[in-house]
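With one protein chain withheld, the remaining protein chains of the complex are depicted in position.
The block that comes next holds subunit A.
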Amino acid sequence: MDWSQWQLLDSILPTGGFAHSFGLEAAIQARIVSTPDELRTHLIHLLENTASLLLPFVHSATTNPSADNLRKLDALLDATLSNEVSRKASTSQGSALMRVAASVFTEIPSLKTTRDACLTSNFHFHHAPVFGLICGLLGMDPKTSQRGYLFITLRDSISAATRLNLVGPLGAAVLQHQVAAIAETILKQWADRPVEEACQTSPLLDTFQGFHSYLFSRLFCS
């Protein structure tokens, strides 16, 4: 089972995470982030906001990986992600992840049946609950799945920072390691919360993320 769990977190899994900067590209063009220090601050705020807003969805789907629960979480998250840029980023990554997982982890037939059942209904495939569901079906414990979600968020945004030439590849690796320690504290604070408590703790991020559609030229989808 470890092999499957590692594969889920591996950046080679083609889920399209690298098409997104999670608001970083817009923040750079709005001159909110221009230095490596500001990048570090931005990453911490992004992780805090991801933890408070999305970990409750990951947690619920991991502990109850049923199609019914997924449908409920998907509808609630669609109403919660009122920002169109982040909403589309979430559904494109979530549907890609579900498609990949259903094709790759064939030893878990319920992945395919859940996907097929959801394809026919009014379903958005938001990323956080889909990720949580797959973790749950792969037998990952809830704490690990929530840590995994913060891990891929950090991984993808640091990767975006490298491609936006904000930090070099070695500097990025150093930064990822430093911020990981902070991410673990953030995880302790926000893990295992019910979805009713999901909230934004860095509302500015949402404002910047919304700029993305105004950018004249852009590298990323979000």
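By definition in this document, contacts are C-beta pairs under 8 Å (C-beta built on N, C-alpha and C of every residue); 3 or more make two chains touch, one makes a residue touch a chain; residues count from 1.
Note that contacts and distances are computed from a predicted model.
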Missing chain's UniProt protein name, "AAA+ ATPase domain-containing protein", "phosphatidylinositol-3,5-bisphosphate 3-phosphatase", "Urease accessory protein D" or "TBC1 domain family member 9 like protein"?
-> "Urease accessory protein D"
Of A:19, A:67 or A:182, which sits in contact with the chain we cannot see?
-> A:182
Of the candidates A:101, A:137, A:164 or A:191, the residue in contact with the absent chain is A:164
May I ask which residue of A:4, A:63, A:110 or A:200 touches the chain that does not appear here?
-> A:200
Quickly run down the residues of subunit A that touch the omitted chain.
-> 26, 28-32, 34-36, 41, 44-45, 48, 52, 75-76, 79-80, 82-85, 87, 164-168, 182, 185-186, 189, 198-204, 206-211, 214-217
